[in-house]
Each structure stands twice: as structure tokens, then as C-alpha cells.
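Shown here: the complex without one of its protein chains, the others still in place.
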Amino acid sequence: MSDQLRSFFGCGLDDERTFDLDDYGDVVPRWCSGCGDHGVLNSVKRLMRDEQLLPERTVFVSGIGCSSRFPHYLNTYGFHGIHGRALPVATGIKLSRPDLHVFVVMGDGDCCSIGAGHWLHATRYNIDMTVLMLDNAIYGLTKNQTSPTTPMGYATNTQPKGSFLPALNPITTTLGVTNVSFVAQTADWVPAHLLATIRAAYRHSGFSFVRILQRCPKFTAPLFAEQARTPDLHEMLIHPNGVTVPGLDKIYKRSLEHDPADIDRARALSEESERVRLGVFYRNESQPRYDDIRHLPTHTAAQNIERLNVELDRYAV
Amino acid sequence: MSDQLRSFFGCGLDDERTFDLDDYGDVVPRWCSGCGDHGVLNSVKRLMRDEQLLPERTVFVSGIGCSSRFPHYLNTYGFHGIHGRALPVATGIKLSRPDLHVFVVMGDGDCCSIGAGHWLHATRYNIDMTVLMLDNAIYGLTKNQTSPTTPMGYATNTQPKGSFLPALNPITTTLGVTNVSFVAQTADWVPAHLLATIRAAYRHSGFSFVRILQRCPKFTAPLFAEQARTPDLHEMLIHPNGVTVPGLDKIYKRSLEHDPADIDRARALSEESERVRLGVFYRNESQPRYDDIRHLPTHTAAQNIERLNVELDRYAV
Amino acid sequence: MSSSSPVSAVGSEPTECRESVPKDVIHTNEHVLEIVSDSGEGAQKCGQIFAAVSAKMSYGVWTVEIIPAEIEPPARTPASASGNLIRFGRDRITNWGDEVKLVVAFNEQVLLSQHRLDALADDCIVLIESKWSTHSDEEICQQWKAAMEEIGESGYRIIPVPMEEECLRRVDDPRRGKNMFALGLLAQIYGLDLEKIREQIRAQFAKKAPEVSKSNCDLLELGVEWAEGNLDFRIEIPRIEVDEPRVVMNGNQAAALGAVASGMEFCAMYPITPATSVSHYLCEMFENYGGKVHQSEDEIAAAGVAIGASYAGKVALTVTSGPGLALKTEFIGLAIMTEIPLVVLDVQRGGPSTGLPTKVEQSDLLAALFGQPGDAPRVVMAPATIEECFHAMITARRIAKMFRCVVIVLSDANLGTGQQQFRRPALDERWHAAPPNHRAVGSDERPYDWDPETGLSQRIVPGQPGGMHTITGLNHDQDSQVDYGPEANQLGCNMRSRKLALLHETMSPPPIHGDDSGRLLVVGWGSTKGAIEEAVDRARADGHPVSSTHITFLSPLQPGLRDIFERFDHVMTVEINYSDDLDAPHITPENRRLGQLAFLLRAQTLVDVDCWTRVPGQPLRPGQIHDAIHTKLSSISEMETTPA
Partner (left out) sequence: MSSSSPVSAVGSEPTECRESVPKDVIHTNEHVLEIVSDSGEGAQKCGQIFAAVSAKMSYGVWTVEIIPAEIEPPARTPASASGNLIRFGRDRITNWGDEVKLVVAFNEQVLLSQHRLDALADDCIVLIESKWSTHSDEEICQQWKAAMEEIGESGYRIIPVPMEEECLRRVDDPRRGKNMFALGLLAQIYGLDLEKIREQIRAQFAKKAPEVSKSNCDLLELGVEWAEGNLDFRIEIPRIEVDEPRVVMNGNQAAALGAVASGMEFCAMYPITPATSVSHYLCEMFENYGGKVHQSEDEIAAAGVAIGASYAGKVALTVTSGPGLALKTEFIGLAIMTEIPLVVLDVQRGGPSTGLPTKVEQSDLLAALFGQPGDAPRVVMAPATIEECFHAMITARRIAKMFRCVVIVLSDANLGTGQQQFRRPALDERWHAAPPNHRAVGSDERPYDWDPETGLSQRIVPGQPGGMHTITGLNHDQDSQVDYGPEANQLGCNMRSRKLALLHETMSPPPIHGDDSGRLLVVGWGSTKGAIEEAVDRARADGHPVSSTHITFLSPLQPGLRDIFERFDHVMTVEINYSDDLDAPHITPENRRLGQLAFLLRAQTLVDVDCWTRVPGQPLRPGQIHDAIHTKLSSISEMETTPA
């Protein structure tokens, strides 16, 4: 690998640097205590440390919401943009700079409500990026409004008699999109599984969508409290091609073999069930990647000028 | 039924009127000759005639595109709005006027590209309306740009070397949305099936989504030409709860029993197959309807003033 | 009173003594106080009850919320400061005033936050929880010390109060009741009516177990007792009994109630600070009036749903703030083009972009006026008081309906979250929506039957037999048929614009505060009215020939402005938005970017309107404006006396 290429792919040249957790950020996050976002941040830092990502080659893109504060707490490049629009921004970044590691962090309102159109299309583009959707089933930052994933009947400030509709299932929805390539679900309260899932997503070549069930003690404490306490309310999807966390089966005893290549079963399993299913629902690295398809060799200014002069000839009088 | 109620539900009082096809519109549409939109218009008029819909109680809402000219060619109320936003407008109409029959006509760009977020959410709201998505796999009105449903490799003005990505499958996508209640597919070149499908959609209580494969001889002639000529390239989904067109099996010989109650199979069947599948993929009238949930009794001004005075007492000093 | 150590004698004495100590009585016509705690400790509730009770006692009141920008900022940090500023007094109060005269702070860090904003009077009285000074955690003691040093320079009179220690005498978790104890302190200091406070507490906790009210009232009592037994002062403010019925609320509540009173029946929204609470209020009660609030998937859809509802016969409302207004841009253009009535309430916050979500600014004016591509005439109006937030909704609906147009109402975070009392509105049935019109449409009627003189036409809505037509955002003729011809396009533009001229004819010039002519006229719009008028009054008291006027209708712009301006030697707007300062580098009179109202007034009147604007994310203070007036007056004099 030439020096240029090595630098292009983000492995430093004379890089004898090694990074530990603090190198990826040491600010104290401004989330409520007990907020699930803290755990996700920790796992993400751990992943970066484990993979020794170059901080300067890593970009976190987010929208607006509690969860979207994420990039501020990391020592990487960050783009804290506007509500619902993280995915187009990430698309522009990755399309123009394939050398960067692109992560996207969104809330459930951000991704599934105002950002729904982009979510669907980004899934279809299947550009190589890791997408973490922090689902606390509520609008946190704006203080307690119904989100698409709020369970029916749960009272909020905008639907005080209880949310009107059944919660949208983001896993099923993503699995319905043509060219989907990676869909997984995990929870902030199972840190080992969280890390393993994020790692699998990061290593997946393509658009990897991870829904992270996230506690919001401020506004949706009752929704996750029992869940978080009770391993038996979970059902782990396990498979050699999914995620396996050694030892986790001692605590999370209920599990289900599921081959992530099987999309029909993935869809069926994604539907509401008695227990919350954690694991990789679907993974397919052979789907076409838009960033791949659109990859171009670089051009020098001189080459371009020459060609453009030929092009101008077509218009010459 | 009181007079007021009858009038409210759109069956005229002293209405001895009967309507024939021309009463639903007699303008010559400005679509290309051979355009599939003509056939859809005819079927829609026929449906209205068969159901004797009151023209003044019927509203067609559309976005922008060739297909979105639809309302102009009908003698009902029409709302030719802005690109991609027909569904929110229809939502507002139906929520505030449950007495109206609401139809929505969109193009594939309109619905699946710029309108994708609304499409997903309207599916979930499950408000009683009939949605016709005229899918010609191209941007027609703006003259030949790739749409989400353009097949991979098909050249257009914006992707002249061929569309980059596999076409989005709108049926699968809709079926992925929680609270989906009616999803069907038909084609402009099978008029009897088209009419039957639209009728089933109209009669369904809830959000009924019909994808209509639509010929665009101007820009995507090669995509549908052989299909339209060759009944054997189709596979009809048949079932007592789906649509059945007497006699059609003589021509369209390939068929498949499919119970529209079975969502898992619906999803599997919706995936790309050798033959184009026409019929009802899914139907479920027991899903909660947002317009139903939000239905309210009417109030008189006097009642309201009285209550509001009580409310003001809370703020009195 | 000032001492070299900011911690004064009184509070450091042992607090066993429950008897009254003799009191200095401070006589004043008004006072500004703040109660501030860590987010979640209840200072907000304490402030709200204080404000409500003082309003009920016929005091004039204005409150400003102190809200942290984060959901749960770390406790004991300046960022965590949460609570209320309350200005109250004998007369009507219209703004938050200049300086805070008394603070109750639950820890020294939140005190620091208020100190750093430079808003505490030099002789401010500070009642502060004393436990931190002797906390077992050494770091906390250090923080206390550092804080006391930082504020040591000021002349505050700092009175440590053992709040938690006292509360523990009645409750187990003092963190939860401290706010009522603090309320007790304040009640005693200002001589508030305790029975009225208890009523208010009981109302607040009506849905909880009766013990909750009880224990809160107990803590209130404790606070009163402690103040009685330990403080050497109290503050006496005269009252003027008013007997007209009055209400007290914030501008977002007023707008929500106004929407109901106006007869609107439909609101579509997407949450956004600081507008969301309008929707919260509506969500709680709108259904009781047959009204619906629909929370959409985004702001575009919210606009679309509202327009759909209006099209079908309502006059719908959509509520938002800057970023949301941006997203509604295209749909507002459609409503204007198709002449579908629509009311857009924009509770402005700091911008551009996400900006300062919880803070006040008046910088959406030009976007509200000109945001849409193409020629898109619309009505823009701005309430200036909480009361006007209520009535603006009624006016907006009426105009939207009569003129088949879009009305944008510009409120802001200051009005939206500030509380004030005002005359209880007398509700009127005529404001209310008529039932949907189902009359048959004659064959000679047309969907855009524009009166060529006025541009007005009657709406035909779905359900009306014989009225079938398709509306379109393309250019169209009287029959709503698409028409790309030159005359048809010119006609449509004419008709949509003409309506504004007609509305303009019905308007009066804005009233003048002060004399009808003079040296300087200050012009404002929106929430700054109270502060501007107070500043002008002070300048006039100083002997300066200064007046002010306040503009309610920005589009069409109220009439008579040029005449008014010409009666003054100089005109200057005061606004909470951005303008270049003339003495900044590279800024010249030619390239100077102006305050938004100033820009508008110059174009419309050709008068050389100057501006003084700031974007602090806070309401302007009368004192600041008073200074700006002085500066302007001296620069005028200077100019006039300097030979050119």
C-alpha cells in the first residue's frame, strides 16, 4: 500500500500513535443521570479504542435531540446538524470522502418521524456507514411529546390521554426497504451486547442500521424499567453470522437461532412479540453499495482543463 | 337516520339524482396517447358511477406530476397541491370532514421519493382514504429522470449510464409499516382487474394503498411493453378476500392463492419474482384508524363559550 | 447596605430562635426578585405560585422563566440554573425591568449563573441555602468559597438560610419541599396573602394525595416562621385594588385560549421550543371544544394537514418556531396561491438555524414577510403583550377567513413564557366558526370570483353541490383552471395583492406613546413594547422630547407612518435582532445591515430610520433602551454641532 493510499484509508503513515478511551473524548455529557445515552457513548468509545480508529478520520453526524448531542462528547469530527436530516449530511460526507469512517446518531423522532423519508432512502442507497438510532420512545429534548415509537396508550404532553396509535416498529420498517443490508437491535442496558452489535455494524460493509432501545428515566421510565431489570423479558437472536457474546447466555437465557441471511424470517421475527428480541435480524454484504458504484478515480486540474476544452469545442461557433 | 346525518354521510337528502360516467368528468385529459393514466381515470370514473358517489362529497388530492393532473379531469372537488405532499393534505381533509370520500393520486416520484416520509406515516395513521400510486417508474412531467422505482440499469436523463440502484419495491415497503391495513397491486393494462382492485380499496375501511403499474410510452415504453402484451408474465393473487374478476382467469392463467390476512406471506410474495403479481397482498380491517380514534361530537358556539369561561376561571386573579 | 465580606451577620447567627426579630421596612413601588435552583428542584413552581398570588392581590406582575438549555444539566453548575424572575409592583408591569433586587438561591452555583449575567443590583439581597458552605465534601466547600470570592466584589447582602436543615423538621427528603419553604420566606418578606397561597398549592396538587398539599403547606409555614424569626427586614409595596375581572397567564397559554375563543377547530403542529407549550395547552383542552390538535410527522406535514383542514372548510392553525417556519415555506406559498385561509403562529426564538432554542429574538420578521419564492402577499402581525397574544388569534382567524389569506402571527419566547395579568376577555359567540356551508353553488358562481376592485372572493368548499372544481398551485383563472397565459398570471397576482391594499384601508396609524412630535421617535414591534415605553417614559422624565410607537401590522404595514415619522427629527427602531454597529470595522452607512423593522420602514417610508438592536438571547431592559436613547440623542447633538 502506497503512503498516499494508506493515508487515504485512514491508517496513519508514521502513525505509531495508539489511542485509549480518553483519546476519544473526556467531556462529561449533559444527559440526565440514568439516561441510556451514557452507556451507548461508552460502548462507542470502546469500539473506537478496540478498532483504533483515527479520531481525525472519524465523523459522527447527528440531528437534533438529546441523543443528537452525541458528537459533542467525542473527540472526533462531528456534525450536529438539523432535526431529522443527519442521513443526507452523512451521505454527502461519505460520497465525497470515502476515506472517512462515518457514524450517524439519531433519536426516534429524528429518524422515524421528521427524518422518515431520508431513513428509507439511506437504507436503500446502502452507503457504508454505521447508524445508531437511540430509541427512547419519546421526544426527549423538547420534553415529552409522542414519537412514532411511543407505545399506544402511553400519555405524553401532546397526547395526554395516551398515544393514539400502535408504536411504529423501526426494524420491520427498515426490513421492508429494498437493498437493506444490515439491521440489528440492542439495548443500552445490555452493554456487552450493545458493544458487540455496534462492532458488527461497524464492520459490516454497507449501511448498518442499529436500533438501540434506550432508557429515558426523565420521560419514559416505566417503559423500560422492568425490561432492564429482567433478562427473561428478552430473547436473544443468535447465529454465527450474527452477534454472539460469550457468557451472555448465562444471564439472558432465552434465545433463538436466527440466520441473518433469511429476510423472510427476519421480518416475521421483527414483529411484536412477548419478549424483546435483541440481535442481528438481517445482514447481506452482497447488496450493491451506492458509494461503491459511484466511486471515481481522482483527476488533476490539468486533465480537467484539457477535457473541458474539448467539451467547449462542441459549442464552438 | 336523521336528515342531518344523511346529509353528513354524503347521501343526498332529496337526492333522486343518479350519475352516469360523464357526470364525473368529461374533459379530455392532457396525457400522451397511450399513457396508462387514461385507463386509470376511466376505471375511477366507473367506480364512482357504480358506487354512485356524490360528486360534491368526493375529493381527489394529488401532488405534482403527470399523474397528479388527475383531479383536473374529474367533476369532483380536487386539490392539486405540491410535489410529494398529497397525503398530509388528504389527512387534514379527512380529519376535519369525515363525511367526504377522499382519494389520493400520486406518482412514483411524488409518493416514494419526495413524499416518502408522509407515505410511511399515512400508512401508519390508517385514515380511511383510497390511495392510487401511478407507478410509471420514471419522473414523467419533468421529462425522464430516475425515480426510486426505475429498474437498475435503465438509462434516464439524470442517470444516463443506467440507474444505479435496484428499484424500490413500494409494496414491500408499505407492508413493513406498522398498522398497514390494505396493500394491493394492479396494472393499467388489465382494466377489469384495475377496476376490481380500486373498488376493493375504496370499500376497505382504512388507508388503502394501491400501486398501479402504469405505462409511460413517452419515457419508459420498453419497461412495460412486453408485460402488457403477455398475460403469462403475470401471476394473479386470488382469494375470496382479495379481488376476483370473473373470467379473467381465462386470459391470466397463472395464479396463486393468497390469503390477504397473512402478512408474512404477503411480504414474501411482494418481493421481486419472475412474474408480476397482481392482487391484494394484505388487508386487515381491524387495525385502529386514526380518523376513528379522533372522531369528536360537534359542539355549539354557546357550549364552547360556556366551557371556555370555566377554563378562564382557572387563570382568574 | 454593603459589607466587605459578602456574608452578612444575620444569617450566620444560630437559627433556633422562633420569635420575630424587629424589621426594617423597605418601602418601594415595585421589586424584582428571582428564585433560582438546580433544574428539577422546583424553583419554577415556587415562582409561578408567587406570581399568581401577587396578581390575585392586584399587584402588577411580569415573570420571566429561567430555563436551562439542557434537559438535566449537572447539578450545582451555573448551567443548571432554573427558576423564575418576577417583577411586581403597584402599577401595571410590562417587562422584566433592569435589576434584580432580591434572590433566593438554592446553591451558590446557580447564584453565580445569575451574577454572571450581570443582572443583580449592586445592593441585591441574596438568600442562599447555607448548607454548602460547611458541606462534608471538601470540593463543595471549595466551590462555595470560590463563588463567594467571585461575587465578593459586588455589594450584595448575602443571607445564608439553612433551608434543608429547616425542611428536615417536617419532611424526609428536603430537596423536594425546599421550594415551598422558599415561598414561605418570600411570602413573609413581601407580606403575601398566605391563604391565597395555600389555595394555589391545593389547586396545584389537586390530583395528588391530600398529604402532598398538606406537607407543602407545612413547609410554607416553616419558611414564613424562619423569616419572621431571623430576617431584619421586610418589603412593603402598596397595592391598588382593581375590580375589573382579570386573568394571569403566559403568552402561549393566551394564544391557545385565543385560538379556542376564535372558533378555530383545527391545529396541526410538530413540537419545537419555545412554541410547543401552545400545543400542550391545546392538547389538554381543545377536544372539549370539538377541536383537534394533530401532531404531524414533521413541520411540512403539519402545514399540509392544516391546509387540508382549511380547504375542507375550517380556518386551521399551525404553530411553530424558526426552523419549523423554514420547513413550512413551500406550503405557505401554496396556501397563498390557492387562497386557503391559514393562521401560522411563530413563537420566535434565537436564530439563525437551531440558534438559541429557548431564548428570545425578533428575527423571523423578514422571513415571515418574504420567505416564499414568487410574489406571495400575506398578512403579518405581532402581538406586543400577553393580552394581545389572546386577541391576535381572534383577529388572525377573522382576517384569514374574510380575505382568504395566510396570516402569520409573530410572538416570541419572551411573550410565550412570560406571565402577566390582563383584563379577562369577554368571549363573543360571533368569533366562532360557522357550521360547514353546504348550500348549493349557483352555475354563475366561480371558485375565484374575484371582485376586480378588491380581489375578494367567496370560498366554495367540498360538500357544496354544484361547486366542484380543482384548486391548484399552478397559475389559474377564475374557474380555477390552469392558465399559463400572460393576462391570467398578471390578474392572479393583482387579485392576491389587492386584498392587502383593502385590508390596509381598514387600519389606523399606530398610537403614539408620548408627544405627537419631537426630537426622537422610537419604533418597535412585538414583545419589546413594555420595555420601550418604560424607557421612553424615563427619557421624557429626564426632559427629552422622545416618544415611541409600536407596530402591530407588519404586512400590510399600518398606515400613517411617514406622516408620524416626519413629525420627529429622528426615528430609530429598537429590536431584538441583528444589525451592524456603525462603529464596527468595515461597516459603513452603505453596507450596514439593518434591524429588520428598520429595513422595512425605510423601504416603505423612505425616512432615514436608524436602529438600535441587540441579540443577547434575552428580553431588552428598559435601562438598556434608555441608554440607547441617550446615546442616540447625544450623537444627534454632536452631529448637529459639529461643522460638516
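Letters A, B and C mark the chains in the order given here, with residues in each chain numbered from 1 onward.
As a convention for this text, contacts are C-beta pairs under 8 Å (C-beta built on N, C-alpha and C of every residue); 3 or more make two chains touch, one makes a residue touch a chain.
Bear in mind that the values here come from a model prediction, so they are computed numbers and not experimental data.
Shown chains touched by the hidden chain across the complete assembly: A, B, C.
Within the full complex, the residue among C:458, C:494 or C:631 touching the omitted chain is C:494. In the complete complex, the hidden chain is touched by one of C:54, C:114 or C:338, namely C:338. Contact with the chain not shown here comes from a single listed residue; of B:143, B:203 or B:314, that residue is B:143. The set of chain B residues touching the chain not shown comprises 28, 30-33, 35, 64, 66, 82-84, 113-114, 116, 139-143, 145-146, 148, 157-160, 218. Against the chain not displayed here, chain C makes contact via residues 69, 117, 322-323, 325-327, 329-330, 333-334, 336-338, 346, 348, 350-359, 361, 363-364, 366-367, 369-377, 452-454, 472-475, 482, 484-486, 489-490, 493-494, 497-498, 500-502, 504-505, 556-557, 559, 562, 577-578, 580, 584-588, 590-594, 599-600, 602-604, 606-608, 614-618. Within the entire complex, the positions of chain A that touch the omitted partner chain are 7, 12, 54-57, 59-61, 64, 71-72, 74-82, 85, 87-97, 99-100, 117-118, 120-121, 294, 296-299, 301-302, 304-305, 307-309, 311-312, 315-317.
Methods note: only the chains that are shown with their structure count from here on.
Averaging Cα atoms per chain gives one point for each, and the point farthest from that of chain A is the centre of C. Measuring from the averaged C-alpha position of chain A to that of chain C gives a distance of 39 Å. Centroids of chain B and chain C (each the mean of its C-alpha atoms) stand 44 Å apart. Inter-chain spacing, taken between the CA centroids of chain A and chain B, is 33 Å. The set of chain B residues that touch two or more partner chains comprises 117-118, 120-121, 294. Residues of chain C in contact with at least two other chains: 297-298.
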